[in-house]
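Left out: one protein chain. Kept in place: all the others.
Chain lettering (A, B and C) follows the sequence in which the chains are written, and residue indices restart at 1 in each chain.
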Amino acid sequence: MINVGIIGYGYWGPNLVRNFFGQKDCVIKSVADARPNRLELLAKAYPSVQGVLNADDILNDPAIDAVVIATPVFTHFPLAQKALQNGKHVLLEKPMASSVQECNILIGLAAQKNLLLMVDHTFLYTGAVEKIKELIDTNALGNVKYLDSTRINLGLFQPDINVLWDLAPHDLSILRYLHDEKPYSVNATGISHTHNGIENIAFMTINYQSGFIAHLNCSWSSPVKVRMMLIGGDQKMIIYNDVEPTEKIKVYDTGYELKSDEDKNKILVDYRVGDIYVPKVNNKEALAQVASDFIGGILEKRTPRSSHHIGLDIVKMLEASEQSIKNKGAEVKIS
Amino acid sequence: MINVGIIGYGYWGPNLVRNFFGQKDCVIKSVADARPNRLELLAKAYPSVQGVLNADDILNDPAIDAVVIATPVFTHFPLAQKALQNGKHVLLEKPMASSVQECNILIGLAAQKNLLLMVDHTFLYTGAVEKIKELIDTNALGNVKYLDSTRINLGLFQPDINVLWDLAPHDLSILRYLHDEKPYSVNATGISHTHNGIENIAFMTINYQSGFIAHLNCSWSSPVKVRMMLIGGDQKMIIYNDVEPTEKIKVYDTGYELKSDEDKNKILVDYRVGDIYVPKVNNKEALAQVASDFIGGILEKRTPRSSHHIGLDIVKMLEASEQSIKNKGAEVKIS
Amino acid sequence: MINVGIIGYGYWGPNLVRNFFGQKDCVIKSVADARPNRLELLAKAYPSVQGVLNADDILNDPAIDAVVIATPVFTHFPLAQKALQNGKHVLLEKPMASSVQECNILIGLAAQKNLLLMVDHTFLYTGAVEKIKELIDTNALGNVKYLDSTRINLGLFQPDINVLWDLAPHDLSILRYLHDEKPYSVNATGISHTHNGIENIAFMTINYQSGFIAHLNCSWSSPVKVRMMLIGGDQKMIIYNDVEPTEKIKVYDTGYELKSDEDKNKILVDYRVGDIYVPKVNNKEALAQVASDFIGGILEKRTPRSSHHIGLDIVKMLEASEQSIKNKGAEVKIS
Partner (left out) sequence: MINVGIIGYGYWGPNLVRNFFGQKDCVIKSVADARPNRLELLAKAYPSVQGVLNADDILNDPAIDAVVIATPVFTHFPLAQKALQNGKHVLLEKPMASSVQECNILIGLAAQKNLLLMVDHTFLYTGAVEKIKELIDTNALGNVKYLDSTRINLGLFQPDINVLWDLAPHDLSILRYLHDEKPYSVNATGISHTHNGIENIAFMTINYQSGFIAHLNCSWSSPVKVRMMLIGGDQKMIIYNDVEPTEKIKVYDTGYELKSDEDKNKILVDYRVGDIYVPKVNNKEALAQVASDFIGGILEKRTPRSSHHIGLDIVKMLEASEQSIKNKGAEVKIS
């Protein structure tokens, strides 16, 4: 039985508590939040769980085996570092940390202490992403050529991170999970409509050596919520519309085949438009699978799906995007 | 009565012929196309119009007052130059020409000869764009902050121009018409999935000094046709969905207001989500208005809505986008 | 402080418990369900509430002031009768009872004992229905001419009541609330695809003296869930799409005006198609308002919105529909 402590009972924390509560093989021992009114809500809903005002009460508690950290990004590193130093497994909310350097220190520490370090990229556990992964892995799409994602809504302007650090981790984790190739470079542009210079609208292109390309459109300033991803193969293409309740994934038997031709001025493309297939998608709650993968990963000493490798790769892309925006959109290579 | 000659009877030519046919104050004297089978189709549909195989038969015909040019982009310049030199008014299909330099020569020639030089940016004459223009001009949106356009479908891979030169003129003309500010610079990225190096997917950011930003997503490789434009003001926002038959424009009484604050680390944003308003949009055929504006512009010696100024500005942005793609996405200033 | 007992902890019961739990001025003393596993669920979620296996433990409990009955329809009458006889206020799930006769007995008993008898027609408390009511009451639609509702999905085949008794109470309660006129007669047709002769698909027309008409299409055998209601006035028309998350109500500035004409063979109709308006609708949970109206109705001795008058009228229409189906669709007058 794994004793779990959860730090942060704000927006996402209650979802974590609810889902870890439902796991076998683990018990939530305590939840930390510096705001007494948040702890009151906790007490009402989960009288058996101890609420503490200070995260250290969890980090220093020898009875706690694993810590879940759902706090602002800039606190991820110090909290996770202390947890690992104290011998606790760690599940970090996305993005993993504020910099590649921080991620590398945490990864090194986890390896040294033989602890599980995982990042909660919840989307990797949704029925929709699992179905797309299955379609790509069985080569149903043919050669995958591009991923194009739009994730926009009237969102809370974050005071510390820009819209890419806030929203793009979802798209980048899906991208990383579906397309195994290491990205070569990143371009990003954006705008801040506030006085603090933090972008509320931003665009990101991720370039690959193979000719695959990914593009992200993220915004806190859209009147409507759009969560739309196109994934194009030369055999079939997918539209993944996450706000659609019953038809999240549409597989288009549509493609284009390029014929080789010696004359560079001619192009020979075979187009095809065919049936559409809307596979039934598993509706299980993704966060329950995250919790299960974390606890199972600890018990079985295996790497979870949403590993720190994925977490690190995403921070690499985010860091590169930030540098590209500073360099007025110029290409930034990914180490 | 203006005598009109039309060069090019391919994809768009029949639409031009049909709409100029319906105009008063003008007569279509001849239509040129080098393909005999296209002239046969012309003869069937319009027995009264002369078909000629050689564009010169139009360009050199002293009875023709005005020439409409609907041919591949690289032929726009030589055909328009000759027409202007021969004293004929010119309506060019979009984009105006292959380079800023070509546009400038044509504009100089038209000024010198006192002839009308116009570009067919059809979208400026649609009921939808007219309604959006009206909403912006009456300040219904408040300060307009961004324009974000997606124009993707399974399109013909053009052998001579990339997807931005092919599709973006529509968005850029709307952008230029709705937002009067001169753009400061352009970033563009893209990918070619053919051996000829011509991008079939590309993205473009247009930067402005005021903090306004525009972004374009253009693709010939999407399984579905998307024609979606978001225009965000701080008071209201518009979604313009051109594939929607009856609800092309939705005006969201949704906005965010930024409160000034001395502390740069705090942001104070007032969000508002309210009613939606779907104005009825005029359904008239836009191309008939283009023809009318061209003929009226000649007769009344006035500048048409879709002027060569707009045509030039769009080629400036396209040229800059091409250079940015060559420079791996780096910012390219617009002269 | 009103002490409440809730009978039935099946599909709807937990929603009732959650919402009465959230009310001030009342306390849930006990919940009855004959199935021990349902009471276990109750104990887990609400350790402070007493679970009892026998409804009589609630009906005979002198400490209980008000009873909420969420059991199969055929049990509504005996349970409510006993509750009223024992001096308890009663909130009944829809439909109120199995027959007009049963309803009348309960109403008489409530009057005699001076107790509140209310029916849970939850839809009357939704933001969408409230907004439509407001639009009709302010004459925004002009003369309301028809209501046409489709309520279909792949539903559970009920073993004791047909699809009209199951689904139509929602539509009929909205109809009754929005259109005050007493219906004149009912026609109904339908089909049973099971061996028990209980209709799983049925259609109902409700006729009015004024020329207003209502029509209902109810089915347990549709592959998709449709909850669509059209309400047509001669000035404006409404589409109420309850499965739409953000645009539940669309008001069409569309209408037709009939000109009087002495010649019966001529019709003169003025059509108008105009803007569409999508009002923002209150998202509060309707069932919380039901609970509040019940408790408030008891304390303030006032008639709640979803009164037993409405409950009775709906059972009248259902009873007539059943008779019409038996009479092969023939008109059945409503007493």
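Keep this in mind: contacts are C-beta pairs under 8 Å (C-beta built on N, C-alpha and C of every residue); 3 or more make two chains touch, one makes a residue touch a chain.
Not measured: the values here are computed from a predicted model.
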| item | value |
| --- | --- |
| Among C:193, C:284 or C:309, the residue in touch with the chain that has been omitted | C:193 |
| Which of C:23, C:75, C:222 or C:323 contacts the chain that the document leaves out | C:222 |
| Missing-chain contacts mapped onto chain C | 145-146, 148, 150, 152, 154, 156-157, 159, 185, 187, 189-198, 201, 203, 205, 207, 211, 213, 215, 217, 219, 221-224, 230, 232, 237, 239, 252, 254, 256, 258, 260-261, 264-267, 269, 271, 273, 324, 328-331 |
| In chain A, positions touching the absent partner | 247, 250, 253, 273-280 |
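As a working rule, only the chains that are shown with their structure count from here on.
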| item | value |
| --- | --- |
| Taking each chain's C-alpha mean as its centre, the one farthest from chain B | C |
| Averaged-CA centre spacing for the pair chain B and chain A, given as whole angstrom | 38 |
| For chain A, residues that touch 2 or more chains besides their own | 224 |
